[in-house]
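Note that one protein chain of the assembly has been removed; the remaining protein chains are unaltered in position.
Presenting subunit A:
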Amino acid sequence: MNEIVQGLLEAGRMIVTLDRDLIEITLRSLQVTLTAVVIASAIGLPMGAWLAINRFRFRRETIALLNALMGLPPVVVGLIVYLMLSRSGPFGVFGLLFTPTAMVIAQVIIVTPLVASIAHQAIRDLWAEYHDLLISLNTTRGQRILALIWDGRRALLTASLAGFGRAIGEVGAIMIVGGNIDHATRVLTTAIALETGKGNFALALGLGFVLIGLAIALNIAIHALSRTERDSQW
């Protein structure tokens, strides 16, 4: 009990005094995750919109595959990326294993299906609603896609934020491909796992608070977005 209280106090002190390790690890977490989310959004958002609007031969199968990929266990993604990037693997020559780049790659693979799937649902619903109007107004395919993406922009942003939420809290895959190396690939989640194992609860708790803080900020952002959606502020 005493240990927990002491840990909490120490964690609070580290956050208030902007402890250097804490800051470094937090910034690396943000850097890796934001990079991964930007790339995943650049792939996933247009892909989701495209799947919602176009009819093509293997559409159902593609959507089913996307949903299956969403359920991939991150640890398995980590393992596969590890094998690809390891010395003897097909991309071994690039020497990416145990670098932040490897972590970004793993997170992109984990997050893209989620972003694409949420974007797909949102645009599909909007398309169902707009369909008759846009046909009646004699729009071209390009004009339709533009209208759906523009009017669905809040939902698309929500998809990216959900991707951020998944990536920032992920530990299994980046532990495997990043290696949790101090001052190189250590991020919030892997550091918490390590410090807890070492019995270093103060640092683990401090890191945990930062992570919780980020998660709360994220949820507030998503909530605010859905509120502007309902009240239609922008």
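Here, a contact is a pair of C-beta atoms (placed from the backbone, for glycine too) under 8 Å apart; a residue touches a chain by one contact, two chains touch by 3 or more; residues count from 1.
One rule holds in what follows: contacts and distances are computed from a predicted model.
A.B. asks: For the chain omitted from this view, which of "Tryptophan synthase alpha chain", "Sulfate ABC transporter ATP-binding protein", "His-Xaa-Ser system radical SAM maturase HxsB" or "Gfo/Idh/MocA family oxidoreductase" is its UniProt protein name?
C.D. replies: "Sulfate ABC transporter ATP-binding protein"
A.B. asks: Check each of A:L9, A:I23, A:A64 or A:L137 against the chain that is not shown and name the one that touches it.
C.D. replies: Of all options in A:L9, A:I23, A:A64 or A:L137, contact with the hidden chain holds for A:L137.
A.B. asks: Hey, which of A:E3, A:D151 or A:D182 is the one touching the hidden chain?
C.D. replies: The missing chain is touched by A:D151.
A.B. asks: Which parts of subunit A face the unshown chain closely enough to count as touching?
C.D. replies: On the side of subunit A, residues 126, 129-130, 132-133, 135-139, 143, 147, 151-152, 231-233 touch the unshown chain.
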